[in-house]
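Questions regarding the structure given below will be posed in turn.
Just one protein chain is left out here, and the rest sit where they should.
Chain naming follows the written order as A and B, and within any one chain the residues start at number 1.
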Amino acid sequence: MTSIMNPTPGNVYTAGPATGNEVLIDGYELVVGLEVHVELATATKLFSASANKFGDDPNTNIDPVTLGLPGALPVLNRHAVELAMRIGTALNCTIQPCVFHRKNYFYPDMPKAYQISQYDQPLNVNGWLDLPGGKRIGVERAHLEEDTGKSTHFGGAGGRIHGSDYSLIDFNRAGVPLVEIVSRPDIRTPEEAREYVSELRAILLAVGASDAKMEEGSMRCDANVSVHKPGEPYGTRCEIKNVNSIRSLGRAIEYEARRQIDMIEAGEVVRQETRHWDENDSRTHTLRTKEDADDYRYFLEPDLVPLAPSAEWIQAVADAMPLLPSARRTRLAAATGAPADGEAVMVVVERGQDDYVLDVAAAGGDAARALIYVKEAFAESVDVPAADVAALTELETSGAVTATQAKTILAEIVANGGGDAAAIAKAKGFEAMDSGDLEAIVDQVIAANAEAWTKYTGGDDKTMGFLVGAVMKASKGKADGKQVTALLQSKRTA
Amino acid sequence: MSAETPTAVEIAAGVRSGSLKAADVLERHLERIAAREGEVHAFNLVLADEARAAAAAIDDLVAAGNDPGPLAGVPIALKDNMCTRGVPTTCSSKILAGWKPPYNATVVDRLGAAGAITVGKTNLDEFAMGSSTENSAFGPTRNPLDTSRVPGGSSGGSAAAVAAGFASVSLGSDTGGSIRQPAALCGVVGVKPTYGYVSRYGLVAFASSLDQIGPFTTTVEDSALLLDVIGGHDPMDSTSIPDSQPSLVEAITHGVEGLRVGRITDLPDGADPDVAERLEAAFDALRDAGATIVDVQVPAFGYGLTAYYLIAPSEASSNLARYDGVRYGLRVDAGDTNAMYGATRAAGFGEEVQRRIMLGTYALSAGYYDAYYGKALKVRRLIADDFDRAYTKADVLLTPTAPTVAFPFGSKTDNPLAMYLCDTYTIPTNLAGHPGMSVPYGTGADGLPVGVQVLAGTLGEPTMFRAAAALERSLA
Partner (left out) sequence: MGVSPRITAADVAKVAKLARLDLAPEAIERTTSQLAGMLEHFADIDALDLDAVEPMTQPYPLQNVFREDVVVFGLDRDEVLAAAPAAEDGRFRVPPILGLDG
C-alpha cells in the first residue's frame, strides 16, 4: 500500500546511534519492516453482500458493487469492522475515528480502477507485538481495505505475466475484507521476521479474525528490507513481494540483505524499488522502480461516511478478548517452570493444548511432566481424561516407574483414549528397581568394562553414555537412567 | 391542468379510481412522441411496447380491485444514466452504447412499485457533463419550444420530454444544475433535493458528493408527489439520509404568510435583463402573497464555479476510471491491457468528458492536490457556512436559475468556460448539499421561458415547495 510516490503519512524513520549490540552481517545491520495483509473471516465482502469464500467457481460471488458496475455503491460490513477492531486490540493499538480513501490505479483485477482503503486516518494505530523471546516490534497501523480479483496468465512460462498471451480474471476475491498490518522497521534478523509472522498468525487465529493461511492467500507478507552500518542513516529500502510461506520469508530476506550488501561493497547504489521473490531460483528480481510507480491520487471516498466506533463497542471488544498466545505461554511457563520461549511451551500453546496441561495439574498431576508428555505424545488433539495422565505423572515423580517406562505407559494410554497407569505398569511388570540391586548391576558393568571405566574416571565424560547404556541393557530396561548416572558420578568421585 | 393534459396527480387518481385507463393515458403520450420525437430527439430509446404491456397490467390490477400505487399509470421518462435492468443505459456515451445493466436503480424499483409506466430513456450530455445536451454522443436534443435552441443540460432530454408532453413527468440528475437549468430553459418545474434525500444506488456516478436525482414536472404538486415516492432512506446508499421525511404533497397546501424570502444582494452579475425582470416579478408575487423580503449576503457564492470545476471533475476522473473495456461496455482491442485502456477510453469518451477527466486527474495529482482539490474543499466550506448564515435571516432564497433564456445551438461550444457559466446560479447549492428548484415564471426574450430558482437549507424542502407553489399560483 505504501507507494513510493504517496508514502503513508507519519512513517519517516531515522536511525539512532550505534549501541554495540547489533547483529551484523559483514559489518552491516539488517533493517526489516513487514506489511502483512490478512483476509478477514466474514461471511460477506467488505462493501457488498456477496459471499466471502475461498475456492468457489469463478465469478459466482459477484454483484454490482463487486464488479464496479456503473451506479454501484459501497456499504460497510459491520462484522468486518468488529474483526478489524479485534486485531487492533490484540496488537495493543489505539482504535480511533477513521475515514476511507480511494487509491486510484488501473489493473484488470481492480473493478473500479480504484481500491477503497484507509490513508492518513486509519482505524488502528500505534500498537506492538512482542516476540516469544520478549523483543517488542512496533505496529504502525492496521487498517481496512478491499481485496482485488485474481488474474491467471496463459501462454507464458510457468503462468508468469511475462510472455503471456492473455489473462483471465476471477472477481470472487474482489471486495473481500482485508486488514493491512504495517510493522515499524524494528526487525533485525530473518528469524525475527519469521517469529513475527508466526506470532501474528497465532494471534489472528486466537481472536477469530482470519484463518491466516499463507498457502491459500488469506495471509500475505511483503517485506521492506534495507541495510546500513550502525550509527549511519538507514539505507535505501526495497520492497519484496510474492513470499508464499514463512520459510520463504526468511530466505528472501537473507537473499535480499546479501544482495544489497554486495552491491554497496562493490560501490554500487541500491535503487529504491519493488522486487519479486522467485521461489524457483531463490532470488529477488526487479518488478518496478520508483520511476514506474503510479501516482495514486488519494482522496476521501465520497460514497462512504466516517467510521467512529463507540467507546462501548471498543470496550466490548476488549472485554471479549481471549487469552492471547503470549499470555498463554506465560501462564503455562509459570505453571510448569519451563521457559516461556522454550520449545515445549511454544509447541504446546501453538497446538492449543495448554489448557489440557493445566487440567492435568488441577487433577493433581505434575505440571512439568505433563508438559513433556503432551508435547511428546499428543501430536494431534487426543481425548484422554486429564486424571489418567495426572496419575501417570504421579507414578513417575514418586519413582514408582522410570521415565522410559512412563513413556511406554503413556503411549498405551494415548492409543486407548485413557487407562489406569498403575494397572498398566503392573501388567507390564514395570516397577522401580531396588537401589541395592541397581548398584550391584552398576558394579558388575564397571568390572566388565575396565577400559571404559578407566577413561571415565580419567575425566572422559563421553564414556558415561556407553556405561549407562550397558547398565540399561544389563537391567533389561528396568533401571532409571537418572539414577544410574548419579551412581556412576558418585562412584567416580568416591 | 386541463383534461387534455392532466397532471400526474390527476392521472394517478383517475387510474386508481378507474375513471381513467392507463392504456389511454399512455397512448396519448405515445402519439405526441410519434408526432414530434423525430425533431426533438428527447429519447435515446422509446419503450413503446414495454410501456403498453405495463399499462395494460396496471389497468388489470385496478379492474381486479387492487391499488397499483400513488403513481398509477403515470407515464415517466428516465434520464439515460439511471440503471434499468435489461434495458440499455448508455449515459449518451459510445463507451456504454448498448450496455444493459443487470440490475435496477433504487428509484426505478420505487417507481415501478408505485405503478408508474416508463416510456423511455432520455438523452443527456455524455455522463451528465454539460449544460446544453450538445455533448451527447448520439446527437443533441432540441428545445421543444424552439428547435433551433438547446433544451439545457445535462438532463436536456428529460426536460424536453415533459415540455413536449412525451411523458407526464421525468427524472433527471443534478450535479451542478443539470435538472434546474434545463427546467428553466424548457419552461417546466425541476427539483434537486437535499443531498442524500433520494438514493444514488443505480445512478451512474458523475461527482459522488454532488449528484442527486430529481423530478421534472409541469406542476409543483407533481414534483412533490414524485419526491414523496422516490425519496427516503436506502440501505444500498451509505450517503442516504436515514430519517423519513414529511410529505411534500401535504406541505404545499400551506401558504407563505410570514415566510422570509431572501434576496442575495451580492449575487454575481451575469443574468440577462429579461431574466432579472422575471425575478423581480417573483419577489413581488411572494410579497403580495404575504411573505417578507429580506436582504442577505452569500459572499462566497461567486467562487462556487471554481470550487465546482475542481471538485466535480476530480471525483469524475475517479468514477469514470472503471470504463476500461475489461468487464462491460466498449473495448478497443490492443496488444496488451495498458494499450487497450488508452485506445478504448480515447475512442469511447467524447471531448468534454476527456477534458474533465484530464482536469480532475491533474487536480488530484501528487504535488497539486493542496493547490487545487484541497483548496476547493475549503471554498466549499466557506460557501456552505455563508448559506447557513443567510438561512438564519431567511427561510428561502430566490435567484435566477439560468442567466439567459435558451440559447442557439453552437453558440457556447467554442469556449468550455462560456458553457460552464450557465451554471453560475445553480452550482453553489450542490456544493452546500442544499435543495433547489426551478419554477417557470413567465417568458423573456423571444417569448422563451424563464425560470426562477427557489433555494432552501438542508432538508428545507417543505418550505421550498411552499414558496414554489405560491409562485405557481400567482401565475394562474
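Just so we're on the same page, a contact is a pair of C-beta atoms (placed from the backbone, for glycine too) under 8 Å apart; a residue touches a chain by one contact, two chains touch by 3 or more.
Remember, predicted model here, so these are calculated numbers, not experimental data.
Novice: Check each of B:91, B:137, B:160 or B:241 against the chain that is not shown and name the one that touches it.
Specialist: With B:91, B:137, B:160 or B:241 as choices, the missing chain is touched by B:241.
Novice: Looking at the whole complex, which of B:13, B:45, B:97 or B:343 touches the chain that is not displayed?
Specialist: B:343
Novice: Name every residue on chain B in touch with the hidden partner chain.
Specialist: Missing-chain contacts on chain B: residues 99-100, 102-103, 194-196, 209-210, 235, 238-239, 241-242, 300, 302-303, 306-307, 309-310, 317, 321, 324-331, 333-343, 345-346, 349, 354-355, 357-359, 361-362, 365, 368, 370-372, 374-382, 384, 416-417, 431-433, 458.
Novice: Which positions on chain A touch the chain that was left off?
Specialist: The missing chain touches chain A at positions 42-44, 48-51, 57-64, 66-67, 75-81, 97, 105-108, 151-153, 155, 161, 164-171, 287-288, 292-295, 297, 300, 302, 304-309.
The definition used in the following text is that only the chains that are shown with their structure count from here on.
Novice: Suppose each chain is reduced to the average of its Cα coordinates; what separation in Å results between chain A and chain B?
Specialist: 57
Novice: Which residues of chain B touch chain A in their complex?
Specialist: My answer: residues 82-83, 89, 91, 96, 99, 101-103, 105, 200-205, 208-209, 235-239, 314-315, 318, 321-322, 324, 326-328, 337-338, 341, 361, 364-366, 369, 373.
Novice: With touch defined as at the start, can you tell me which chain A residues reach chain B in the complex?
Specialist: 5-6, 64, 67-76, 102, 104, 106, 108, 111-114, 167, 169, 295, 297, 299, 302-305
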